[in-house]
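To start, I am sharing the structure in question, which I have written as structure tokens.
As you look at this complex, bear in mind that one protein chain is not there, while each of the others sits in place.
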Amino acid sequence: MPKITIDNKEIECRAGVPVLQAALEAGWDVPHYCYHPGLSIVASCRLCLMEMMMPNPKTQELSWSPKLVPSCQTPVKDGLICRFGSDTVKHNQRVCMEFFLLNHPLDCPVCDQAGECYLQDYSYKFGNPTSRMVDQKLKNPKKDIGPRTLLYQDRCVMCSRCVRVTDEVSGTFELGIVNRGSRCEIDAFPGKPLDNPLQGNVVDVCPVGAMLDKDFLFKRRVWELRSTSSVCPKCATGCAIHVDHADNKVYRLKPRFNPKVNTWWMCDEGRFGFKYVHDKKRIVKPIVRRGMDHESPDWADVPDIVRFRFSELVKRDGAAKVAAVLSPFLSCEEAWLLCKFIRSLAPTAALVTGLIPYSGEDRKFPIGSNNGTTKFTILKEKCPNRRGIETILKAFGGTTLTFDEFCKKATTGEFSAAWITGGYPEPWVEKETAKIAEKIEFLVVQDIFENELCTGAGMIFPSCGWAEREGSFMNAAGVLQSFERAIAPPDGAKQDGQYLYDIAGYSGLYRATRIRELMSAEVPAMKELYVPPEMPAHAH
Amino acid sequence: MANFEPILLRNRGVTGSTSLKVYESRGGYRAVRKALKMTPDEVVEEVKKANLRGRGGAGFPAGMKWSFLPKDRTRTLLCVNADESEPPTFCNRVLMETDPHQLIEGTIIAAYATKSQIAYIYMRVEFHEQFHIVQRAIDEAYAAGYLGTKIFGTDYSLECYVHRGAGAYVCGEETGLIESLEGKRGWPRIKPPFPAVEGLFRRPTVVNNVETLSCVPHIIERGAAWFTGIGPPHSTGPKLFCISGPVKKPGCYESPMTISVRDLLEREDMGGGMLPGKRAKAVLPGGASMGIISANEFDMKMDFEDPRKFGLLGLGTAAAVVIDDSIDMRVVLRNMARFYGTESCGQCTQCREGTAWMHKMATRIAMGAGRVEDLDVMLQTARNMGMMPGLSICGLPDGATYPIETIIKKFRGELESAIRAQPAGRAKRVLSVLN
Amino acid sequence: MIKDEDILNIDAPQLSASERLYLPQILGGMKTTLQHMGNTLLGGKSVTVQYPEEKRPMRMDNYRGVHRLNKDEDGRVACVACFMCSTACPAHCIHITAGESPWPDREKYPVKFDIDELRCIYCGMCEQACPVDAIELTYEYDLVGRTREEMILDKEELLSIYDETSHVKHRKNPRITGYPNTGDRKQVEGGPIAKAVKHAEEGDTA
Partner (left out) sequence: MAQPAGERLLKLSRSVKRAMSWQTINRNLPVMDPKAPPVLTEAVREKIRGFFPRYETKRAVLLPALHIVQDALGHISWKAMAEIAALLEIQPSDVIDTISFYTHFWTHSKGKKVIVACRSVSCEVMGGVAVLEELKKRLGIDEHETTADGAYSLVTEECLAGCDHAPCVIINEKLHKRVRAEDVVKLLADHANARLEIPRSDLFDAPAKTAADPASQNSQAEDLVGTTSDVREMRES
């Protein structure tokens, strides 16, 4: 680990990073626009310039170099001495901020970026309060550069991050820079809009309000949003994300830095795939069938009903006639609780891995990259926790089945009681699968939307969207990540974990961390929860 | 040195000087034969000894540049910078239209010294005639076996292509030129890595100016000692000086770097004095980017060192334009600001925004709606954009700073009185219409 | 902690004999009452007003009554839906839904703009926060309603209050965010500076 000295303070930093990154991680707030740790370095914003000690070419004596050097372009080297606190550096920052704001429309009140805008933050911290320019500002119209993204050209600071994202991350090259000098603009070729599956990252990397998401446009001011750490449930990659929500509503998802999984990026499929959480057609109440009637019991009575029905059947038909289908949308904790419950009543019950949804092929980015150069992958496995469920089933042992095996056995009437969990955002029960409902005497269906199994179900539980639950997912690469609850479940519904907790015989409030402790004692693979390093503000 | 025998321009005025036959009959392609008998390192050493400083503007020694190439390189490329876009410079144009074979010979020697396989001549698109002249000369050289595979019967092969630019000043910067050659926008690259290590197509690349390369055959032929004997020790060799503006004989003249601006302006074998009825007020002595000198500074020596003493950036391209006293200094200021405003590439913030802002202010001043404080803002903006050693990727903003700063500093009285002579409140009214 | 030496004990002042009679004070009070009575009976000048038929004159410019939403010169809502007022509101009584504006000179406008007048504490922070002076408190104080819902004023009601009050209390300082002089660059004849100079020259001769 090289040691460098910034502003007379010696810090230890990671090898191979630029001085700027080291300074940001060590707590300095160095203004910068064009630098992004996940993109190539262009050193064009000239805002992160620093003074550096250099040997004099003639005398070899160390002295402050007369030229300010870009800290984003200078790699750390043991013994490097630099400073950000000197007057020259500060003067340059002030001057640069004036230049950045010369042609900026200053329309913060109507700009969606206001509140998380680097231009605002840096102006407050490093800039001048007034502009000396009295002449007319350059004005550019906004551009509809893609089906999901708008470009407000006059707010642009020409950091070219967006262009580099399309060049280096997605590999689709839709964006380019047109014109030169102060008339430089970002643009796409007409008819070749920004529509790649990773295009949302362009909005994330934009340090100002030039690139905006049509989906979030004008919906909320960002300071009203609260951010919760979560994991994207849309595919087995399991990108670390932030769920931004307000008033019990999810407004947008943003990627969260995770060096092991998604680095700084996420795909559009995940980014805009949260809408089902607010679907009006969701199941929000537990439902019990009594004869031909359906009624919705009080949550307090639910554990007794479930236990009674299951134990009755176990007594009658034996423990082996019970099965639990664990959907890959369940968190590890929920799956563990369900297994625990089923096995406590029926020790030889079959545990089944739920249906794994696949769609298309794995997509690697940048397009045309191979294993060594891939920066991002969208997997064809469209569920977050297949590997977690499998790990838990393995730990429980006994009869474990795949979903197909279960269906085959169920159609021959091998099970008299089953608990089938769903939680799939898309319809998942096929005609063949629906038939098993007739063959199972007591069927518990736990799903987010009503499905074909529900008609034959003895009991229906509302499942919650992942933003309403807490727990952990294990992605396809085996990284276990926790996600927190962002919003409350809809009225009447209860978090899956909570009612499973109650049914499993625990009392009190369900906390994923507690279950994880209990679980990891039994399932050693669940011990290693990966928490990505917290990045300082403005670090990317 | 009044009767200095021209070296680079020795074929000027000779009929058919652009043809291979005439060039060879006047001693051409002797140097390259001599050089091909030497080892490449010896050629580099000779040029280094001659202290041939680059004629493109920065004055970096050419031999030194060549010696920065990595020793274990497999493929080197040579770029000839014929993108002469600095106003009011035209010496490369004169060299190419009078003596294209001299350039080709210099290119071959430089390519041999740097062990390059391909030489690209990056020529600005406005040089239409010059392109045809050089291209035809190259064709002739190919036909004669001076270019192509196994040139002059040796084992050395060299391809030489002309690459035409498309109208961008910044492509005269070496990394901008390289980017442009790669088919991209001419945005200068961040350094390091320097082109000598990683340049065109990520290979070691040498970029030299036309005039620099035209000197090379003479150094090889007559030796470094002869070359260093010309001119003062820090500024050796013959240099082309351009003069334009209202003088009797505007044009390109060759001389050692011992002359002063006054010599260039008034000597009979050079500018020949001002046109009747005109009086010189100022001179931009080294191309636009170096800055301006007023009439009482005409004794400035035109070499690599002296201009710094007069607040200028350097010698630049040694192309002087004379501004007579009928010209309003506000117009010159506007012209300079406009040039950098339109030619800034837009990569670095200071340059992109600063040059455009100065253009706006200078235009307003020139149109008679300036304010005295605009001069101060311009001066500060110019400095904020970065004076040497610069804040940006390339030197363009430094080049933009010097003319603006020297014009405002040296002609502040004139500018201020012009602004004060405007009708009262006019600037305010103009600004109210603008905003 | 308050220290003992910081505490100052003050004894009640002793009243004099005449003060203990209270008569001068009583007489002083009676004098005012009689004066007003005399004025009413003889001069016909009444102190009380017959509210709500009559209203007392008041300082219109700084009274903090019911809100209004200002309109711009073209009669459009001046609000740009920046949410500054709802952010500043300590009572959380302003609820805005923003949308893309149908007008070319602005991009955002309030689709819905509700103020819960019962939650409002009339502190005037919304007025302070507004960057375009679109929300203002008026001199209207007699706000009544039969239900709580009625007391939530929507955009139309707030705009109609502007119509009712704007002749008395003008919009403070109409400004607009963004683009004061807009226009397609290609439509401008000559450059903007040249145009401005020409304009100024016309002014010079005039």
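Which chain is which? They are A, B and C, in the order written, and residues in each are numbered from 1.
We adopt the following convention: a contact is a pair of C-beta atoms (placed from the backbone, for glycine too) under 8 Å apart; a residue touches a chain by one contact, two chains touch by 3 or more.
What you are looking at is a predicted structure, and each value in this text was computed from that prediction instead of being measured.
Of the candidate positions B:Cys252, B:Met290, B:Leu379 or B:Val433, contact with the unshown chain belongs to B:Cys252. Touch with the chain omitted from the figure is made, among A:Pro18, A:Pro31, A:Pro70 or A:Pro193, by A:Pro193. When the full complex is taken into account, the listed residue touching the unshown chain is B:Gly186, out of B:Gly56, B:Gly106 or B:Gly186. Residue-wise, the contact with the chain that is not shown comes from A:Lys139, picked out of A:Arg83, A:Lys139 or A:Lys435. Annotation for subunit A: contacts to the undisplayed chain at residues 136, 138-147, 150, 153, 173-181, 183, 185, 187-194.
Interface residues of subunit B with the unshown chain, by the touch rule above, are 84-90, 92-93, 118, 124-129, 131-133, 135-136, 139, 159, 161-169, 180-186, 201, 242-246, 250-252, 284, 288, 319, 321-324, 327, 331-332, 335-336, 338-339, 341-343, 345, 360, 363, 367.
Just so we're on the same page, only the chains that are shown with their structure count from here on.
Farthest from subunit C in terms of Cα centroid separation is B. The geometric centre of subunit B is 66 Å away from that of subunit C, both derived from CA atoms. Centre-to-centre separation of subunit A and subunit C, using mean CA positions: 45 Å.
In terms of their C-alpha centroids, the spacing between subunit A and subunit B amounts to 54 Å. For subunit B, the set of residues touching two or more other chains reads 360, 364, 431, 434-435. The residues of subunit C that reach two or more other chains are 181, 192-193, listed in rising order.
Against subunit B, the residues of subunit C that register as touching in their complex are 180-181, 191-197, 199-200, 203-204.
Across the complex, subunit B meets subunit C through its residues 360, 363-364, 367-369, 423, 426, 429-431, 433-435. On subunit C, the positions that touch subunit A within their shared complex are 80-84, 87, 98-100, 106-108, 131-132, 177-179, 181-182, 185, 192-193.
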